[in-house]
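For chain A:
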Amino acid sequence: MSVAAESDVSGAAAGGASGTSMHRAAGEWGVSGLTINYGRRPALVDVTLAVPGGAITAVVGSDGSGKTTLARALAGALKPSAGSVRRPASRRIGYVSAASGVYRDLTVDENLEFTGGAYGLRGAALRERAAQLLTRTRLTDAHDRLAGNLSGGMRQKLAFAMAVLHEPELLILDEPTTGVDPVSRAELWRLIAGAAAAGTGVLFATSYLDEAERASMVLVLNRGRELVGGDPAAIVAALPGAMFTVPVAGRRDGSGSEGDAAAEPGAAEAVLDGREAPYRWRRGADWRVWSPGGAPPAGGTAARVDLSDAVIVASLQAREGAA
Partner candidate 1 sequence: MWAIVVKEFRQLRRDRRTVAMLFLLPFLFLIVFGYAASFDVKTVPTVVVGPLATTVAAHLPGQFDVVGVHPADGYTQAFNELRNGKAIIAIVTPASLDARNAQILIDGTELLAARTAITGFSQMKALSSGVPTINQGPGQAYYALKLPTLKVLFNPELRTSVIMIPGLCGIILVFVGTVATALGVVRERQAGTLEQLAVMPFRAWQVFLGKIAPYLLIAVIDMALIVGAGLLVFNVPFRGSVLTFALGALLFLFVTLGVGVLISTVSQTQGQAIQLSIMTLLPQILLSGLFFPLYSMAAGVRWISYVLPMTYFVKVARGVMVRGTPFVALWFPLSMLAVLGAVVFTLSVLRFRRDLAPAGAKDEDGADVAEASA
Partner candidate 2 sequence: MTQSGEMPANGGGASRPASPAPPLVAVRAVTRRFGDFVAVDAADLTVGPGEVVGLLGANGAGKTTLIRLILGLLRPGNGRVRLFGEPPSRRTRRRLGYVPQGLGLWEDLTVTENLEFSADAFAVAAHSTRADAPAATRSARADASAADATARAYGGAEPLDADLRAARDQLVRDLPLGLRRRLAFAAALAHHPDLLVLDEPTSGVDPLARARLWDTIHATVEDGAGALVTTHYMDEAEQCDRLVVMAQGVVIAQGTMRAIIGAATAVEVEADHWEAAFAALDAAGLPLALAGRLLRVPGGDQARVRAALATGAVAARIRIVPATFEETFVTLATARQENS
């Protein structure tokens, strides 16, 4: 295991031409060949992922896929069984665990004060930074409320504020939007993008692909191993074959117009059966069908591949490979 020393290389970030003075050195953090075992059980197997400064990197997977393990290993909270971790010194890391780490019986101010103290911020510097973050997270009016009384979205924003209080070079967010509604999530995403725009490297774990699509790089984990990874557009482009949609017979038209709602049981299977189209799954009123050879299924219309399609196909192929 080698942990890179804190790098303080100064150099203009890519967008240094702009008028913002917030740009800092873009570190190149990440893990390489990382394997972590819990006892005998492997939680991560040979995972490599770069988490560059000034960008958002998403890790996608189900509960138990290893994404929390990866986040914690990058944060330095777990010792690799094999492979290496490149990360800044721990006081330059901001980490939000899935449990968010906010003290519910302290106020917003007290939470920030405590975290600031832990990172050696105090006095006027702490007050100024805390006020700035409260404004940015729109929590100023809630500054004296107990964190336990905040909504889920506000609490996650507080967790974010606590994690970036000391202006870390690497920000690790484990499912920061779980249980957060879309309005708060949009705010949270904007905050996270802001951190990346200012040069911070962001690692973001989620179980939803629609979220991961906003990141510049994506790693999909399946039982501790990489399923697919890379630029979302590249993952999509790399899918061979072709995608089709096949409408489900008897399904009420999604547009709400008159349709035959009294579906015959099994009508869908009459159109497609497993032998004809083994790679198929539902999306709304249609089947999505992937054809490895590119031949269209009966009644199929060509469809644009998206990240979700690519990941589902990869999962199905992995499952076949294992069987």
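If you want to know what made the cut, all candidates are chains of the complex that A comes from, given by their letters.
Remarks
In this section, a residue touches a chain if its C-beta (ideal position, glycine included) is under 8 Å from a C-beta of that chain, and two chains touch if they have at least 3 such contacts; residues count from 1.
What you see is a predicted model, and the numbers here were worked out from it, not measured in a lab.
Any copy counted, the candidate of 1 or 2 that touches chain A in this complex is 2.
Residue ranges of chain A in contact with candidate 2, taken from their complex: 13-15, 17-20, 22-23, 54, 56, 60-65, 151-153, 178-186, 189-190, 193-194, 196-199, 207-211, 213-216, 220, 222, 231-233, 248, 250-252, 254-256, 258-259, 261-263, 265, 267-268, 281-285, 308, 311-312, 315-316, 319.
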